[in-house]
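Note that this complex is displayed minus one protein chain, with the remaining chains in position.
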Amino acid sequence: MSTTDFAHLSESGQARMVDVGEKTPTNRTARAEAYIDLGRQIAEQLRATGAIAKGNVVDTARIAGIMAAKQTSSLVPMCHPLLLDHISIDAEWEGDLLRIESCVRCTGTTGVEMEALTAVSVAALTVYDMCKSAGKGIEIRSVRLLEKTGGKSGSWQAESGRNN
Amino acid sequence: MSTTDFAHLSESGQARMVDVGEKTPTNRTARAEAYIDLGRQIAEQLRATGAIAKGNVVDTARIAGIMAAKQTSSLVPMCHPLLLDHISIDAEWEGDLLRIESCVRCTGTTGVEMEALTAVSVAALTVYDMCKSAGKGIEIRSVRLLEKTGGKSGSWQAESGRNN
Amino acid sequence: MSTTDFAHLSESGQARMVDVGEKTPTNRTARAEAYIDLGRQIAEQLRATGAIAKGNVVDTARIAGIMAAKQTSSLVPMCHPLLLDHISIDAEWEGDLLRIESCVRCTGTTGVEMEALTAVSVAALTVYDMCKSAGKGIEIRSVRLLEKTGGKSGSWQAESGRNN
Amino acid sequence: MSTTDFAHLSESGQARMVDVGEKTPTNRTARAEAYIDLGRQIAEQLRATGAIAKGNVVDTARIAGIMAAKQTSSLVPMCHPLLLDHISIDAEWEGDLLRIESCVRCTGTTGVEMEALTAVSVAALTVYDMCKSAGKGIEIRSVRLLEKTGGKSGSWQAESGRNN
Amino acid sequence: MSTTDFAHLSESGQARMVDVGEKTPTNRTARAEAYIDLGRQIAEQLRATGAIAKGNVVDTARIAGIMAAKQTSSLVPMCHPLLLDHISIDAEWEGDLLRIESCVRCTGTTGVEMEALTAVSVAALTVYDMCKSAGKGIEIRSVRLLEKTGGKSGSWQAESGRNN
Partner (left out) sequence: MSTTDFAHLSESGQARMVDVGEKTPTNRTARAEAYIDLGRQIAEQLRATGAIAKGNVVDTARIAGIMAAKQTSSLVPMCHPLLLDHISIDAEWEGDLLRIESCVRCTGTTGVEMEALTAVSVAALTVYDMCKSAGKGIEIRSVRLLEKTGGKSGSWQAESGRNN
């Protein structure tokens, strides 16, 4: 069997940054999500602090996620550097869960899936950091791609339900 | 109600890096884990490539995770810079799931939980990036702290089962 | 005449990072400020958007300043890396001026003046960036140290009035 | 009233990186300046050290400013990454003031004002750092844009006099 | 005599990032090599550890080199930021010497020679770091460009023999 399904592996199985020089730049978008399960205790403490504290936890996470998306190719070894055209992050509470969703756009020769996933991952880590003094047992769950458009492989959408 | 449970928020709810100058340096450790659900299709393709490719996916992820742990305070806005004494990352396959576990140690005035969580998060993103050309629908699950020692709050261990 | 007044210059006038290895670690603090003159037009537009927009401009600047303080030794060539214990940034409106003040603390062998100044500089640049689409002619003014404590040279306070 | 004047704020006032994907790449330039008031005492000490020391202070600042311009999108949260075509920094003494001027060029979909302003800000911080052991009370003044060209909004020039 | 042969020096000899805005983007490639002389003792110890250890030293160096190539413009002050299309690193043993070779590709207005050289330099430093506990006297030798293609000056190849 071969390694050809794994673009960042050479024929002999070594890691390399796959060549995208022959690809035509197209508009690319990706959306990703992450869930943070804060647990009942922390969620109630956060609600009790009122709008300002909740807002600042989310705003700090939003900015961290946007800044991290721009660092993706410094963090993930085989990612290509890209000139991102747009990054936004939304967050909404679902009971004791905080759902974070990112949207990333770029005109380039490779997709922005990893940028969208990095954005929600670091935003989720930031929520964790802002809340961890209030209690134990926070868990980041279901970091996944929701949708991508552009590129040779075209559009793709995740099935609607979370797997877990 | 107050914001005092949230160390990185001031009394008026603004984000700030909490003062750890009065704390005594102690030995700190943290272990964290992340699961990557590659799905049946990708897992089989990876197994079919043999030991070299599987090894290179995991080795690349291990190095990415170790390097990311050292960038934690650049990624997570309110994290303190720390001089990490040790970082290691292990990975093991559980069927179609890859489990990644990090261990981080430091002598300092604040814990290394975020470093251990950042290590597994970026290692998991790297596995995702190395495998995404082989199929859709990869999901990172259950990023969580397993154990911490050191500091005023002492030791803590997660309950054994994953929540999801 | 000699270069001995300039600690980062060698006797022959070459730049080098001055040796602080013999100095004893002490508690260090620094406070700095910067003024951003947004002009009447932008300030009124910002006031008209209400609390959320004003808050988000300031919150984004606060986080950018805190993160930049941690990057000081990567930006200013002869600055020593330091383990910062605390960083906070406050902002208040004085008519059409926004005043930003930083407070940085550390236990170390060299002071945190540059970290406090970098924090307010990057926070001010961020306010500029967030507001520049609304009008021209923004000016950052009077970036200066307000106070330092700790170290061999002891405490120092700026005279109260701004010079300009 | 609305947030539409503030491009980096969404309609609901949240920070996001505005989408520049639909804009056509054009040649962009920006020039910015900063003044550093070293005070009489330091300026005289620096003059007394002769050409080498003065040159090294300015050369170190020039390189720091050029390198910082390339980090703008890592420092200012909503700035887009850009491939800068050219960066230069000049410095001239006006009595006890050092005036720093940057020139930045790029072919892209968004302007380089923030890069030019970041360049002079970090160059000024570097002059501050190189001189601070010689005396207190240094002040960075009048960080502002001098000129921009390119892009939909076309050219703009600052009025000639400093405001302060 | 003039400074015109040195593109990163202005007419008055000051460092600046040369303007590449008028150049047409073309496909660029560069290959570079570095030799690491580990000495007899370390080479034998490494051989004695078997395939896994040797593989991990080289794999860690490969990933470090690929990641460093993407940081070239942050490390080398006058280098332009570039969107690299491809990076790969190979290594082969020649007795007690390890030869590292990089290949970098990009579509852009300036060449990728420095990226290829930075890749092998940091890969070589990483081999050094991974082996230095096993013995003294490691030496990195003959870091040089092997070949470049693209750009106004066209193709170039190094003469075949190492100079030393």
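As written, the chain order gives the labels A, B, C, D and E, with residue 1 at the start of each chain.
In this section, a residue touches a chain if its C-beta (ideal position, glycine included) is under 8 Å from a C-beta of that chain, and two chains touch if they have at least 3 such contacts.
Note that this is a predicted model, so its numbers are computed, not measured.
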Which shown chains does the hidden chain touch?
B, C, D, E
Please identify which residue in D:Ile63, D:Val120 or D:Ala134 touches the non-displayed chain.
D:Ile63
Identified contact with the non-displayed chain, of B:Leu46, B:Ile89 or B:Ala158:
B:Ile89
Could you pull out which residues of subunit E are in touch with the chain that's been left out?
1-3, 5-9, 12-15, 18, 37, 45-46, 48-50, 52-53, 55-57, 59-60, 63-64, 67-68, 71, 75-79, 113-114, 117-118, 121-122, 124-126, 128-145, 156, 158-159, 163-164
Determine and list the subunit D residues touching the chain excluded from the picture.
55-56, 59-60, 63-64, 67
Touch residues of subunit B, complete complex, unshown partner:
27, 59, 62-63, 66-67, 70-71, 81-90, 105-107
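One rule holds in what follows: only the chains that are shown with their structure count from here on.
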Intersection of the contact lists for subunit C and subunit D
A
Other chains in touch with both subunit A and subunit B
C, E
For the chain pairs A-E and A-C, which is connected through the larger number of C-beta pairs in contact?
A-E
Can you check how far apart subunit B and subunit C are, centre to centre, with Cα atoms defining each centre and the answer in Å?
32
Among all residues of subunit C, which ones touch two or more of the remaining chains?
55-56, 59-60, 63-64, 67, 71
Viewed as a graph of touching chains, is the assembly arranged as a line, ring, star, complete set, or other?
other
By the document's touch rule, what are all the touching chain pairs in this structure?
A-B, A-C, A-D, A-E, B-C, B-E, C-D, D-E
